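One protein chain omitted, others in place.
Order of writing sets the chain letters: A and B. Residues in each chain are counted from 1.
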Amino acid sequence: MLQRLIRNLTDYWLPLARRLFSRKVVLASAILLALVVAVATVFPWVSDADPNAISISERLNAPSAAHWAGTDELGRDVMLRIVHGARYSLLIGGLTAAGAVLFGTLLGMFAGFFRRLDAPLMRVVDAMMSFPDILLGIALVSILGASLWNVMLALVIVYTPRVARVVRASTLVLRELLFVDAARALGVRTPLILLRHILPNLVSPILVQVTFIFAYAILAEAGLSFLGVGVPPDIPTWGTMIAGSLESADRAFWTILYPGLAIVLTALSLQMLGDGVRDLLDPKLKKAS
Amino acid sequence: MRFLMTRLGGALVVLALVAVLVFALTRLASGDPVALLLGDQATAEDIAAARVQYGLDKPLPTQFVLWIGELLQGNLGQSIFLQRPVAQALLERAEPTLFLALFAVGIAALIGIPCGMAAAIWRGSPGDQALSGVAMLGASVPSFWLGLILIQLFAVKLGWFPASGYGNPESPLAERLTHLLLPALVLGLLNSALIIRFTRASMLDILGEDYVRTARAKGLAEGTVMVKHVLRNALVPIITVLGLTLALMIGGTVVTETVFNLPGVGNLVVRAVLRRDYPVIQGTLLVIAAIYVFINLAIDFLYTLVDPRIRLEGQ
Partner (left out) sequence: MTTPTAAMAAPRLEVQGLSTSFATDAGRIQSVADVSFAIHPGQTLALVGESGSGKSVTSLTLMGLHAKTSQAQVTGQAWFTRRDGRRVDLLALPEAERRALRGNEMAMVFQEPMTSLNPVLTVGEQIFESVRLHLKLDRKAAMAHAQRMLELVEIPAAKQRVHEYPHQLSGGMRQRVMIALAMACSPTLLIADEPTTALDVTIQAQILALMGRLQKETGMSMLFVTHNLGVVAQYADAVAVMYAGRIVESAPVHDLFAQPEHPYTCGLLACLPGVARRHAVAVAGQRPRLVAIPGQVSSPLTPPPGCAFAPRCERRIAACDARMPALSDEGSAGGSRRVRCIRVNEQPIEEVAA
């Protein structure tokens, strides 16, 4: 068992990883992401510094050696809050992506594989996708109530249809391929076909979707929090940080600038990585004329 | 023709589902608009009476049926808080949102299509990589953040544009529209990212086709090949995306409207949600989704005009 794992690693995954990271941008993005995640997880353990430490005397200080990104309207260190906020923003992004992918894959796979389920399921998906993402998010949060978990749930519901569509499209193609017929001819039962034959081939489009939805979710949460219908303001996500500092924007733009930059960098790295994965797993080098 | 009829049927089914969805989304939220409307001093009897007045005392399914009935008669209902028909409230708000969406899509297309074409033609070059990188950047930027930055830069520091608001209702249209330039720039820039990527992908798809090679084999100049053979085929999906982007901007611009303080449709919806103004929420969400569904349908119709393969299906 272990031997097989190691062999898999060296024969399959290692060359794949090498190809993935052959593009420098993708490598850089992956490293940046790893750094962000690492800092976000490790720092709060290691450091005692309190991101909520209010210091009225130090309100709205410009960036300096003591405060790398300045201080906000309550004298809190912006950089410190960004680092702590990373945990929440990343959590929201990651869990939303995981949830959307989970439900979206189930939905899409069933819709793609079982002809009779296709039309009804896809109509529902169409109905949900007729709304702009953010409006749907607002409506859902108003139903569920504004909390960290509810925002995640709302976003999962918002992004599931998107994943479902992609997965359905791939499933439709896979369903027609000969190896499915071959499996059927051998008497393999449907659930097993789905698990062993269809699902593994869906991994590539799913992986790509994970990275993009991760990025969208971070952006969406920021938007919702900005509007005041997202995460409650006492939880320091990057979005609530910007929303909270709106009034000081004129005098102290760094309170808005740096959290925003954090969002941009993270979302960008995620998308670069997703792009790299997509290129890797879809190597149909078209005849470029 | 049959193709269109099936599409129309599908669209109607989706609309029906949308209506159910909208109603459910609106009513499932806890909170009582009437209580909010009447304020702290209201007594229980006042609230109960008001509920009857607004038809909120009936069971939910009945309310749903009544609402559908009104819809079919073209009545979107009456706002609880705004003291006017929902339709009127929408129309008042439509102007800034519509123009904003149009400008934004225009900017996105003007930037996105040429850049996407260039990226496709010079595939693999540093230019292509730079453009693709810029496109990805555009998709990573929160719209309100960019809006705030641009306000600081162009409105506050440089004073070139009005910082917020939509100006005076009395002033001429052109003056009002200048308030939309900055927000349209924000949305246009961000959406151009999508258009660049899509145009590039669509062009690359076509560039790999055999008939492009045939066109070159005929000795046609590269420019002619690009425009007459490649772009002509590549444009169709691009226009689809532009159309759908436009549709989603009605209401999807809520964040930008908030940043720039524009009295648009998005703003209307958010306020209604916060106050549980049921008729407004239901009516507006329905209209927004309906616009999307119909634009989808219109694009399908356009396809039949443009692509001879679909047009001549009957023959």
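Please note the rule applied: a contact is a pair of C-beta atoms (placed from the backbone, for glycine too) under 8 Å apart; a residue touches a chain by one contact, two chains touch by 3 or more.
Here the structure is a predicted model, which is why all the values come from computation and not from measurement.
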item	value
Residue among B:7, B:27, B:51 or B:216 touching the omitted chain	B:216
Among B:51, B:123 or B:271, the residue in touch with the chain that has been omitted	B:123
Option from B:32, B:57, B:175 or B:307 whose C-beta touches the chain left out	B:307
Residues belonging to chain B that touch the chain removed from view	123-124, 209-211, 213-221, 228-229, 232-233, 306-309, 312, 315
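Keep this in mind: only the chains that are shown with their structure count from here on.
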item	value
Residues of chain A defined as touching chain B within the complex	25, 123-124, 126-128, 130-136, 138-140, 142-143, 145, 215, 219, 222-223, 226-227, 229, 242, 249-250, 253, 256-257, 260, 263-265, 267-268, 271-272, 275, 286-289
Interface residues, chain B side, partner chain A - complex	10, 13-14, 17-18, 21, 25-26, 28-30, 123, 129, 132-133, 136-137, 139-145, 148-149, 152, 156, 204-205, 207-208, 212-213, 216, 248-252, 254-255, 258, 266, 269-270, 273-274, 276, 281, 285, 288-290, 292-293
